[in-house]
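Below: one structure in C-alpha cells.
With one protein chain removed, the remaining protein chains of the complex are shown where they sit.
Coming up: chain A.
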Amino acid sequence: MKTTGEREAAMGKLFAAVSCLLLSAAAVAAQGAQAKMQERALPQWLTGIIAVSGFLFLAFVGFLVKKAWCEEPRSREVTVELVGEDEFVNKNIYESSPGTVRVKTVVGETENTYESTLDMVRSKDDMNAYDNLVMDGTEDKVTSM
C-alpha cells in the first residue's frame, strides 16, 4: 500500500534520525572527559565508521520492525484508500504488469504488488471483476462497499 510504504520509509527516516542523534549522544558520553585530540581512544575516522554502522544497523532494524508491524493494519486501510480511486492504475504502470496473474502468492508479500492487483481489477471495469479471482477474505470488505 502506498500509505504503508511511504509510512515505512518516513518512519524509518524519523526513527533513523532520532537514533543517530542518540548515537551521537552516546559517542559524546563515551568521549566525555577527553578534550585534547591526542587523548582520543579511537581515531576520528573510526568513530565516524562506528557511528555510520550503528546508524545503518538501527535503520535496518527499524525497517524490519515497520515491515512486521505494518502488515496487519494495512488490510483494514485498504478499504478506505481504494474507494473511488482510479488514478492509481495510471500511476503504477511499473508495478501493474507482473502482478495480475500471481495474485495469491503475492498478497502479503510486498505492498506495492498487492495494491496494484487490486487497482488493476477495480479501475475501469465493473466491480464484479473481483469475483473471478481467488483472493483473501479481505476482498469481501472491498466489494461490499
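Please note the rule applied: a residue touches a chain if its C-beta (ideal position, glycine included) is under 8 Å from a C-beta of that chain, and two chains touch if they have at least 3 such contacts; residues count from 1.
Here is the rule we use: contacts and distances are computed from a predicted model.
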Listed names "Cytochrome b-245 heavy chain-like", "Septin", "25.3 kDa vesicle transport protein" or "Sodium/glucose cotransporter 2", matching UniProt entry of the absent chain: "Sodium/glucose cotransporter 2"
Chain A residues that touch the omitted chain in the full complex: 2-3, 5-6, 9-10, 13-14, 16-17, 20-21, 23-25, 27-28, 31-32, 35-37, 44-45, 47-52, 55-56, 59, 80-81, 83-85, 87-88, 91-92, 94-95, 112
